[in-house]
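Left out: one protein chain. Kept in place: all the others.
For reference, chains read A and B in written order, and residue numbers begin at 1 within each chain.
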Amino acid sequence: MSDVAAAERSPWRRDPWIALAAVAVFAGIVMILPVPEPADPPGGPLPETNFAVVDVTVFDGEAFRPHRDVWVEDGRIRAVGQRLALPDGLPRVDGRGHTLLPGLIDAHTHTYGMMLTDALRFGVTTVFDQFTMPSLAAAKRPARERLARGDESDLFSAGNLATAPGGHGTQFGVPVETLTTPEEAAAFVRARKEEGADWVKIVWEDGGTFGADIPTLDRETIAAVIEAAHAEELLAVIHASTLEHSLAALDMGIDGFVHVWGDEVISEADAARFAEAGVFVIPTLSVRVAAAGESMGPALLEATEPEHVSPMQRQTLTQTFPRPVGTSEAAVESVRRLHAAGVRILAGTDAPNPGTGFGISMHGELRLLERAGLSAAEALAAATGVAADAFGVEDRGRLARGRIADLLLVAGDLESDLSRSAAIAGVWKDGFPVEAAWTLPQEPQ
Amino acid sequence: MAAHSARVLRRGLFWQLRIALLETRFQFLGYLRLPAFAVPTLLFPLFFYLFFGVLFQQGGVSLTAPTYMLATYAVFGVLAPSIFGFGVGLAQERDTGALLLKRTTPMPTAAYLFARVGVAMIFGAVVVASLFLLAGFAAGVELHRWQWFALAAVILAGVLPLSAVGLAIGAWAKQQAAVAVVNLLFIGMSVLSGLWFPIHMLPGFLQDFANVFPAYHLGQLALKVIDLDLGRPLWFHLALLGGQTAVCLAVAAAGFRRFSGR
Partner (left out) sequence: MSSEPHSTAPLARLSGVSHRYGDVLALDRLDLEVREGEVLAVLGPNGAGKTTAVSLLLGTLTLQTGAARVFGSAPDAAEVRLRRGAMLQVSGVPHTLTVAEHLALFRAYYPSPLPTARLLEMAGLQEIRDRRFAKLSGGQKQRVMFALALAGDPELVFLDEPTAGLDLDGRRRLWDEIRGLKAAGRTAVLTTHYLEEADALADRIAVIHRGRLIAEGTPEKIKSRTAGRVVRCVTKISAETARSLPEAARVETKGQHLEIVTAGPEALLRRMFQMDPGLSDLTVVGAGLEEAFLALTGDGAGADGGT
């Protein structure tokens, strides 16, 4: 009888174990819940990012500095100097015969597809996007706030651009919020800010330069948007395709131009006005020469090992505009005069427009800027320090203590041969090495 | 026989714990087989959160709302099993006489109370875990690990004061009355304590009135973990919650004294 009773009692001997298992499952669930990445390292150590590049020529965002050691720790640059006292056992990269520069900043892109991965492979570690879907931008922005292993460059974006219903920017099938009157400007800009826009991009494009007639914002509305952006403490930049519009925008208090116009060469007096106003210009010569029928795309493609080029890069590099618009000479000359007058020039590609490719075209853009009279250091600054300063982006664009370790190592001396920028020997994002493309640089045709 | 009984009594705490676990298991089984209880209890908070915390927030860039609602809907999620289990469950067992029958057996009263609290905690834990998963993986809520644990701990500990409310009702009301009272309290306390929408959306006098509800203080304590509370000090909420629990227990004790004197 007692055996039976004991046997019958056994089921509830399991109860404590069931209870313990339930507690364990609950704790397990809590353990897999997402936690925020450390927002601002040095919060967490990243030992796998600890290394040094030794005896390398550094371009620090402004100028070349030969024979420097660069010490990276926890995803940031710990020190830059000559013959640093590096700890024993710290992994070292021999920098002799190489140039180390901050990861490049492409100041004019449109994020799409695998862009951020494609760009990173070519040393572009940060992009300033001038129009993409706000939801995409919102999804990608958080990554720039943390240091972590990844295969994408960081994104800053205007998000939804300011254009008229049916105007330039609405033709891509992406839903675009538009406006038509100055009265709407304040609410429009506030909505952009709430979406997370990092600045406001305005389109002033009536299609005249390419023989079309498309709706565009009127001057009053553009002025109102600029004013609203400043009220919200956002930069306002503008796509203006003629010199006349550009000068008008200058008078309205615009902060920057995302293209150089292609119709007329700016006078030296007007260039001085640009300089005086303190504006910056992102000429996007890559797309200007492509629009003029002189695309650098095929040459860039040819100089690169095919396995480093994504199908999308290949496709956009080989695409051409339906018919030539303007000449490259006028655009290049305007950039020369603006630069000579002291206007800040920023490197941007306008990828993925025809004739351009994500990341890869930055190496073409550098040489186009060189053609417009910028020195190698000035062209590289346009792609690094000057760009970061113009958009008020901290932590990037310079190779200095405390900055994020976004790095591009190239074989050769860039000061004497800027075309070597594409001879990529290594790319680091947040101190983590990433798979880098390498190219056989040739003279562009 | 006397020696035998004494030996049995010496089993003491261990014996009580075993009975408590068995009571918990069977009460839980009983409720699990009662779809009218189990389904709304488990799904209402999830649907509410899915609707207001996740779907309504799509495209928004702020994670504040889903995080805020995670705390308040989790409190809402333990409110139902706590006050329904005690309020209605106890009244029902008293009406049918099942409770009287158990009082003639050696079942320790503590084991019975343990089981009722335990069942509310199990249902509460399932709701909390589901809400956490929904928040973490669908709404994009990110909290520090200690915050996840602290939030779970605060909310599950909240089963105790909320159960005390149910106990007070179950000790006095007949079953039918208990259903009505508990439903009224459930809805009223949820809304007026800021569990359905943020408390600061209520008019000022209602915000003051919310102080009478344990669920309000529990909600504020949960929000304190994620720094989204109204900013009253910790001791304020703990003191009021403790006081309210003491009052509920006293009311319940009076109810049971009346019951055994009948």
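Going forward, a contact is a pair of C-beta atoms (placed from the backbone, for glycine too) under 8 Å apart; a residue touches a chain by one contact, two chains touch by 3 or more.
Everything quoted here is computed from the prediction, not taken from an experiment.
Considering the full assembly, B:L29 is the residue among B:L29, B:L43, B:A180 or B:V212 that touches the omitted chain. From the set B:V39, B:L55 or B:L101, the residue in touch with the chain omitted from the display is B:L101, counting the whole complex. The chain not displayed touches subunit B at residues 1-2, 4-9, 11, 18-19, 22-23, 26-27, 29-31, 33-34, 93, 95-98, 100-101, 103-107, 260-262.
The rule we apply is simple: only the chains that are shown with their structure count from here on.
Averaged C-alpha coordinates give centres for subunit A and subunit B that are 51 Å from one another.
Listed in rising order, the residues of subunit B touching subunit A in the complex are 18, 21-22, 24-25, 59, 61, 122, 125, 129, 132-133, 136-137, 140-145, 148-149, 152. Looking at the complex, you find that subunit A touches subunit B at residues 12, 15-16, 18-19, 22, 26, 29-36, 135, 138, 194-196.
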